[in-house]
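My questions all concern the structure below.
Every protein chain but one is kept in place in this view of the complex.
Chain lettering (A, B and C) follows the sequence in which the chains are written, and residue indices restart at 1 in each chain.
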Amino acid sequence: MGRSTLEGRFRVIDVSPDEVAEVVRELFEDGCYYATGMGVDERPLNGRFAVYHAINCPKRGVYVILRLTAPENRPSVPSITPVLRGAEWAEREAHDMVGVTFENHPNLERLILPEDWPDGVYPLRKDFPYNRKMAGTEGTAGVRGERHDEATMSVPLGPYHPLLHEPEYFELYVREDRIVGADYRGFHVHRGMEKLAESRMTLNQIPFLAERICGICGCTHSAAYCQAVEEAAGVEVPERALYIRSLMLEVERIHSHLLWFGVACHLLGFDSGFMHFWRAREYVMDIAELITGNRKTYGINLVGGVRRDLSGEKIQKTLKLLELAEGESREVIDNVVGMKELIARMEGVGVLRRKDAREIGVVGPVARASGIDTDVRRDHPYAAYGDLDFKVPVYRGCDVLSRFLVRVDETFESFSLVRQILENLPDGEIINEEYSLPYMEFGLGSTEAPRGEDVHMVLTGGENQVYRWHPRAPTYNNLPAVPLMLEGEDVADAPIIIASIDPCFSCTDHVSIVDAGSGRVLWRGPLLEGVERLRR
Amino acid sequence: METRVEDYRKLVKRSLWVFHLNSGSCNGCDIEILNVFAPRNDVERLGIKLVGSPRHADAIALTGPVTRECLPKVVDAIKAVPEPKIVLAIGACACGGGIWYDTYSVVGGVKELYRIMKEEYGMEAPPTVFIPGCPPKPEAIIYGVAVAKGMIEPKQRRMVYVEEGGGDELARMLEEVNGLRHFSAGFKVRRDVNGT
Amino acid sequence: MWLSFSLFILILFSLLGLAALLGLSRRTSWLPALLSAVASLMILIAGVEGSGSWRAGAPVGTSILASLSSISLGVDGLSAFFLIILGLIGLCSSIYSLSSFKHGATTYRAAYPLFILSMFLVLIVRSLLWFVIFWELMTLFSQFLIANGREGSRGAALRYFCTTKGAADFMLLSVVVIIWKLSGSPAYSAISSVLPAYMSSHRLTFVLISAGMLTGLGIKATLVPFHFWVPDAYTSAPGEAAALMSGAMEKLPVYMMFRYLLTFSPLSAPLGLAVAVAGTLTLFFGTMFALRQTDSKRLLAYHSVGQMGYIVMALGAGLYLLSRGYTLLGSLALMASLFHSLNHATFKSLLFLTASSVYRRTGLRNLNRLGGLWKVMPLTAVSALIGSLAIAGVPPLNGFVSKWMIYVSTMPSSTVVSLFGALALFISSVTAASFVKYFTTVFVRPPAGELNVSGEVPPWMTVPQWILAALCVFLGVYPYLPLRAISRALGVVGVKAPALSSFPGVVVPRGLGNVAPLTFFVFMVVLTSILLLLVRPVMRLPGWTTGTRVLRETAMRLPAGSYYASFEEDFGEVYGFGAAIRRLGLWIVRCVGGVARAAERCSADMNGMLIGAFVGLLIFVVVLGRGVP
Partner (left out) sequence: MMPELSTLVNVVFVVLFAPLLDGIERKVKARLQTRQGPPVLQSWYDLIKLLKRPSVEPSGSFGWLFRLAPAVALSSVLLASTFVPSLLARSMGFWGDLIAFVYLLALASLFLALGGFASCNPYAQIGSHREISLLMAEEFSLAFIVAGLAVSAGGLAFSAMFPLPLKASSVVGVLAFAVMVYVSGARVPFDVAEAEPEIVEGPLIEFSGRSLGLMKLTAYVRRLLLFTVLLNFVIPFGGVLRSSVYVAALLVLSAVYAAFEAYFGRFRTADAVRFLKRFAAAGFVCWLLAVLGW
């Protein structure tokens, strides 16, 4: 017994360059938003470059994939950024990594690669060996003070600021203790994962690679990847495997949210909160270790199913641990919610209005805190979520507190989901290895990560390989909202505001983005100049 | 070199302040580093503290495979920690580059990093403790830190077995061992050099 | 004194007169400065000598016109104390002028020595009539120091003129004439023997005369709400002139207040309280406004206002406490007031000189733009640091000792004055904050852009700064010398100063308070040196900016406008209230100075106005003079 939960999840449409803008506009007016896009070097197949735009239509429960191609000698397609702002980075990413030019793109600057990366070398083209190292290791981003004047101060935040245990760089412009603008420079964690996957990895190694996109929410990435391949190959996944996948996804959500609560408390100077939340979280880590053998990067998902089964004894133990975790979490959260000073530091801070949220296309708890009712688990059911009963919390406060509360509600929904899964776990196989991989079949998998919608696109490559794999993490969509949230806030609130989207840069940075509060991206000119100055 | 390490161990025996340096990690190791400060493991009881500024640090907890973009900043950060210092290379990526050790945008672990530091910045590599794992469990991290503090001796040791009359082979091996010295420094080597 | 008084005055007159004449010539610009310096030195020596035997001049006549033909001069303890201040500040700013005079306008160079001369005369006359006349002259000459041809200086001078001349001096003059009428003679001795008794029986006269006298003096003493002329005037005056005005000229109203309040008028608690309230308002609003300034000289000017508040508050509190029977506390407060006058003169002129040095080298007063000058101008920087710490009241520098005396004399009294002491303590921290800002924005953190600075100012500019800096330390560490002069000064106005010195500490009896600045100094210097040896850094590394390379260092600087933004936001109502008070002050001055307002309307021309003022003054004196017996 088995089924593919993903039937009718997406529709691929070949569009001609002339009509793409019109199609996109129609979709946009229909309430869709831009999910992700990728450039593909299809020259070995047909001598052309292709661009895939994935557009999410939550109302219809379907992703529309628009495919554009361009000949090898003139790799240029029309840009859809003028119609749909959300496509800007995806197009620039394709330009940077594959070398496709987008006509009429407002700002086709370098996006992902370091500043001293040579021009005209595109890592995701098939003729680029994945392990070629480029000369030059000088730094790139630095304090530029682009929008600086004598009455403002540039405050560098990162890459090694204790706020984030990840290398990312924000530059805040501060005037009289208020933030008047913010720039962001990502890319620090770009590890060449997509190239690695299509060059050196086999189909069933990639789930492990995908888990290492992010150490916090890796399971959701591997699940999304597996779903994409299953969709492309039409693999029937056993029910039990789907339940176990959901189980791990929910366990991961609980651990991620508890982690976030702890970090948020720490950022607000409430270290006791950090300690108590992490104590509660430790039980969740135990659950993960019990079920998968590892505390994180579970390595549970494979194409066609999962790797480890659950015994009755483990279920009993898990339930016991779950009770402990839930009890302690509730106690700590009740205490924290009762702390007036702490709540006051979150209330009305980092406001992202619903209108802005929609335009930027934020996902996950950030969207739900701004009154947008969206959840991939409900809108595009996958794994076992179609059978499970859960609520999607939506708050309208638009501030950090709302994001906090959304996560609180979600955490307890997840506790209930884990319980439902364990109680209704169907019998049967845990993996279906009887499938054949078609050549050049497109697949899309999406999951609701703790941080929001997570989209993976796959082009299968036969020979037990993928031809192209493109993951998109939720932080990619949420980050552009941060400068908006920061504007006009007290500089002391910057950490909690940045943290309020629960940013996961390593997720984002396999692709990465640039955003400037002004909408301008200011890297190249002044940056190279700066490098020159450093050399002198 | 050996005496320096002994001095260092004496210095940090009861108090070790660690600066966390993420050179492009996936967060797995970073979260586990935070985890050892959480109540269950609570390494503050061993006098270990996470500090925000490298100026205050005695040791660097390096995670990640050192991406190309991070490289100069990582070098700056290592430079910013006053001597004497050691590096705790935490996780598979930091130890050897992990799954992406040879991709175009990754330098590939501390060893490569030290080579570049030496060649391009003229910096001596600090003594290093390797804590492998993906991510290493909190217990492993605590073990590594305890080794660094001299609370326990590392179980692994560098040993060189040489056959009689090795000749050229011996010279090559000794050269290799010498090349390793700066980052093994009597703590722990990543692989034993077994000569046969 | 080996010199007879007449000879002394004659020498001073010729020195300063010659200086003024020479100032008219462009070539030997250092000569008038040198002559002024010599004259100031003589004044200083005279002040230190404080000869009570110096008397000169004929007895005062019976009518104004007759009185004008004779003049009575003399030095007593009180005027000697203020002569010390005048001599000291005059000396330092004149030395400073040695190399700065060549930039000034001719009128400026000519007026400078005459300004010193007129201040000297104000201090040594023994008749209220001549006091007013020299006071007028002093205002007149100070005018030229402000209107020196720089941009905006004319407007500033106009405002200064309208306020001080229009409102203050006319009011002062009329009050003086009334006093004379009441006491029958303008001589101090005559007034002090007749007036107190008269005024204690005529309360209304007492109130009116005191109000007029204190308003007239208060405007010059920059009391809130009459402080609005200060920032503009001090910003447009060159540094050494601002130092002279802030250091010396502002102290002259204090001198007259001491005379008036302690010898001309009866001791009265409400009057003391009123003065103390005025002082408290001044110190509070002056300093709170100073905190917000982003122009170096405006900041100093507002602090000048604030510090005058301390002096006047202590004076008022002293009066109040004396009249309420707290003899010890009252006399201590009066001592504190005088001591703070001296201290304020030293550190404020020092700070004005440093601001001026910076201005001369960079052409900037904007604290948002300035920065990093320690590396270029280390001598100025260190003296500015000492000055900043002194005004901030850091122990054991002089600002601390006098402020400490103020707190010790006010706080323990179980009267409302205790609250004023508390406010002064708070304001002291605001002063410290403000000078952390002044010092760090000018000398420490990086500038907003490349500053085109050629190096340290010439030695003639650094020497006076260092003299004053050394004084800031000396007066604090060894306060016994100034305290001796102060007891003598207080003796003149009939207050017996308590014996405080108990080496090495200053101990106020009955457990009121005690401090040992000399011990502090020795302890701090020794321990700090030991620790400095201990922490000698072994390496230099690039600054840690959380891993980011710095491409533009100047971007990462706290702008002066951002300092203490949260604090200012939370104390926002203070600023609203302060602005309202300022408007009130302007309104009062407009009402009082109707005459001046007419002048202001009819003439934008400075010369015309001056002539008009003189004519007005003459008419006033002659017309009123007739009525006096």
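In this section, contacts are C-beta pairs under 8 Å (C-beta built on N, C-alpha and C of every residue); 3 or more make two chains touch, one makes a residue touch a chain.
Model, not experiment: these values are computed from the prediction.
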Chains in view that touch the one left out, judged over the entire complex: A, B, C
Full-complex contact with the absent chain, from A:Cys265, A:Val366 or A:Leu459: A:Cys265
Identified contact with the non-displayed chain, of C:Arg126, C:Arg159, C:Arg259 or C:Arg445: C:Arg445
Omitted-chain contact residue, chosen from C:Ser118, C:Thr215 or C:Thr415: C:Thr415
Absent chain, residues of subunit A that touch it: 153-156, 161-163, 174, 177, 265-273, 275-276, 279, 339, 341-342, 344-345, 490-495
Interface with the undisplayed chain - residues on subunit C: 374-375, 385, 392-395, 400, 404, 407-408, 411-416, 418-419, 421-423, 425-426, 428-430, 432-433, 436-437, 439-440, 443-446, 502, 505, 507-508, 510-516, 519-520, 523-524, 527-529, 531-532, 534-546, 553, 556-558, 562-564, 566-567, 569-571
Footprint left on subunit B by the chain that the document does not show: 11-12, 14-15, 17, 39, 42, 44-47, 49, 51-53, 55-56, 58, 82-83
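Here is the rule we go by: only the chains that are shown with their structure count from here on.
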Gap in Å, rounded to a whole number, between the CA centres of subunit C and subunit B: 64
Interchain centroid distance [CA atoms averaged], subunit A/subunit B, Å: 31
Of all residues in subunit B, the ones touching two or more other chains: 54, 72-73, 76-77
For subunit C, residues that touch 2 or more chains besides their own: 547-549
Contacting residues of subunit C [partner subunit B, same complex]: 539, 541-542, 544, 547-549
In the complex, subunit C residues that touch subunit A: 366, 368-369, 448-449, 545-559, 561-562, 565-566, 569
Residues on subunit A engaged by subunit B in the complex (per definition of touch): 113-114, 123, 128-134, 137-140, 159-162, 165-167, 187-193, 195-196, 208-209, 212-216, 218, 259, 262, 274-276, 278-279, 281-282, 285, 295-297, 504, 506, 509
